[in-house]
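A single protein chain has been omitted; all remaining protein chains appear in their positions.
Chain lettering (A, B and C) follows the sequence in which the chains are written, and residue indices restart at 1 in each chain.
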Amino acid sequence: MVEAFTSFRRSGLMSMITVGIITISLTIFGFFLLLVLNTGNIIGEISAKMDVSVYIQKNLSDSEIAAFRSQLVSLPGVEKVTFVPKNEAWRDFKEKFAARFSLDDVVEDNPLPNTFSLEIRSTDLVEKTARMAKQVDGVDDVRYSGSYLENTKILVDAMRIGGFIFVLLLTFATLLIVVNTIRLTVLARETEISIMRLVGATNSFIRGPFIIEGILIGVLGGAFAILILKFSYDAIAARILSALPFLPVVVDKKQLSTIYIMVSALGMFLGMLGGYISVSKLLKEK
Amino acid sequence: MVEAFTSFRRSGLMSMITVGIITISLTIFGFFLLLVLNTGNIIGEISAKMDVSVYIQKNLSDSEIAAFRSQLVSLPGVEKVTFVPKNEAWRDFKEKFAARFSLDDVVEDNPLPNTFSLEIRSTDLVEKTARMAKQVDGVDDVRYSGSYLENTKILVDAMRIGGFIFVLLLTFATLLIVVNTIRLTVLARETEISIMRLVGATNSFIRGPFIIEGILIGVLGGAFAILILKFSYDAIAARILSALPFLPVVVDKKQLSTIYIMVSALGMFLGMLGGYISVSKLLKEK
Amino acid sequence: MIELRNISKNYPNGVGALYDINLHIGKEEFVFIVGPSGAGKTTLMKLLYRDEVPTTGSVIVDKINIAGLEQQQVPYLRRNIGVVFQDYKLLPRKTVYENVAFALQVTGCPRSQIRRKTMQALELVSMLRSAKQFPAQLSGGEKQRACIARALVNNPPILLADEPTGNLDPATSWEILQLLDKINKRNTTLLVATHNKSIVDGMKKRVIAMESGRIIRDQQLGVYSGNL
Partner (left out) sequence: MIELRNISKNYPNGVGALYDINLHIGKEEFVFIVGPSGAGKTTLMKLLYRDEVPTTGSVIVDKINIAGLEQQQVPYLRRNIGVVFQDYKLLPRKTVYENVAFALQVTGCPRSQIRRKTMQALELVSMLRSAKQFPAQLSGGEKQRACIARALVNNPPILLADEPTGNLDPATSWEILQLLDKINKRNTTLLVATHNKSIVDGMKKRVIAMESGRIIRDQQLGVYSGNL
């Protein structure tokens, strides 16, 4: 333990550079975890915003409508139910199309039904909820933007899988960089290891300090990476939130800490692995 | 030159690991260039798809309409002009809203005007083009989805700036990793350099082979990175194109080669820089 | 204690270093190995602590043929053989004290004894003064003495000294040899490869002379040069 610390200190510049490389790699890695987390969040938000319109029969009383609402609220997946009275809908509709033609010229009476607009928790539930809403008494028709949804679903799935594969690949790349950087550091001490062996040190005895040194380097790299990530993420998130308030940036402390912990754990693990692999490689050679 | 090659060969494992780390870093770097390129493309496509509708007076003859079209085509930023006859528009409209209410019941005559749909080259030009289209004779009104466009524009800009900053940061990170990896390799030869100096070698004489070796390592790393990028990108692009044909994946050979060339140039440059910085550092020490 | 049978050694690059070596060294013997540069003295010693394996023949140390020793057993063999390396082989990132203590640490020696034994060994070679220096901060002779201290520190039953006085002045050399002689008398088998004529001639011990990888003379109470 003390050995590893002393050796770390004495190798000076070399250790610093190693820690630097690892810091950078882990920062990139953490940065992408954060990016993937946020992309997932935005996608989730988008799908949540796709709503299902439930058209109800024209001639229901207010109390019937209220009863109806509570039925819809209880459907699985429904997050929010908004009632759009037919008059409001008609006003919106006319406004929207006012330029194209003057509706009042041709339409005497409001032809639109009362509508409930449902926000659904997740894309997967949209179809199911729509089907169930259709079975509720008094529902005229249920509509949701079918093909748009289909496409979005494929895209969301593609991005999720892509994000996952991508984080996997990046983990692997980070692993390679970190392990190999530590390996370089250890390789440079080939002579030292060979001398240790000549003096009668067993392989495990030699390995010990190198592994601890690897962990030390990994932990340090991880700690620096977290510092960089935390400060820059907080700054960037604040900026985005003020500039683009409609973007759902993740600021949940818990989710963020999970990522930070993952980064530091990875650093430690990779440092250990790097120390282990590299010494073993040198030990096997002779 | 020969020196550098021999030294590269003789340092064996160490050189291999260095090349490996550089390959990985450059691969990640190139991967993100590709990602940014594609994101840019998708965003471009989305903005290109935002069209401007030009409603024209109802009672124009076919030849007037043709003249009109050529005028629109000549507007700056206009990529494509599609004519939507009022009958077609009415059919579409009725189909779209058939479920909500029966239009035929209430509307006797097609109230819609003839419409030209313009595709605009870039988001920035939409407003300008709309304004100019409005001045064309015979135009009743020009519409485009204002607030949606505003948001998209902010988002597009944010993503562009973000992508740029991000590529910049990543370039910097790659630079640090590559330069420092080569530095580690050179640091390990501290003794060698000090011996060279003792024998009367000038700083520039010592630097030469190390810089060439750095370039060699950088170029090799760049070459491997390009191989990895090319094959995996081609495979992934083919897969996406078949699974999600609506995603505009970049397959333009020219754009891709530019990225590949950038990656290899970066590798070479960083290798050189790494060699230079690290030797200079060692040379200055004494 | 040590027996070499029909040893020959060719290095991978084709250089032949030893041919047809047969040799027996008894327990607690004191043997000088002499011979011109490149004769194979260091190679012969390397065989004994399993730094090299012979191309043919067997190397028997303490009744075990170490040519066929398993990798895991090698450290334990080496703990029983103290070696003064011709090129010192000090750990560059450890001080003199740490270098010597390291040889004790690897054997799992209790912490309390390490300090005492290390200081004792450093005192024997008059290196207490430089205990905190790093190898790069030592003079040639100081490195050599640090290396000797490390080889002695855990009282190994066999001690190999390859050119232990190459960088030492005659007076210090003679002291070191007296020290080695004392250690030899305390039940340690001792092999010393050297070019130091006056020491070999003065000590009057068994002398094995080598030339071009062959033993050309093996003489009790011998002298450095056969023809003189």
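Assume contacts are C-beta pairs under 8 Å (C-beta built on N, C-alpha and C of every residue); 3 or more make two chains touch, one makes a residue touch a chain.
All values derive from a computational prediction rather than experimental measurement.
S.K.: Which of the visible chains would the unseen chain be in contact with across the whole complex?
M.R.: Spelled out, the missing chain touches these shown chains: B, C.
S.K.: Tell me which of C:Asn10, C:Ser58, C:Gln105 or C:Asn167 is the one touching the absent chain.
M.R.: Looking across C:Asn10, C:Ser58, C:Gln105 or C:Asn167, the contact with the absent chain belongs to C:Asn167.
S.K.: For chain C, which residues reach the chain that was dropped from this view?
M.R.: 11, 13, 15, 34-38, 41-43, 86-87, 133, 137, 139-142, 144-145, 162-163, 166-173, 195, 197-198, 224-225
S.K.: Considering the entire assembly, which residues of chain B contact the chain that has been omitted?
M.R.: 7, 10-11, 191-192, 195-203, 205
Note that only the chains that are shown with their structure count from here on.
S.K.: When you check each chain against chain A and chain C, which touch both of them?
M.R.: Where chain A and chain C might share a partner, there is none at all.
S.K.: Report the chain whose CA-based centre is farthest from the CA-based centre of chain B.
M.R.: Taking each chain's C-alpha mean as its centre, the farthest from chain B is C.
S.K.: As a quick test, compute the distance in whole Å between the mean CA positions of chain A and chain C.
M.R.: The computed centroid separation for chain A versus chain C comes out at 63 Å.
S.K.: On a C-alpha centroid basis, what's the spacing between chain B and chain C, in Å?
M.R.: 67
S.K.: Averaging only over C-alpha atoms, locate the centres of chain A and chain B and give their separation in whole Å.
M.R.: 22
S.K.: Two or more other chains in contact with one residue: find those residues in chain C.
M.R.: In chain C, nothing touches at least two other chains.
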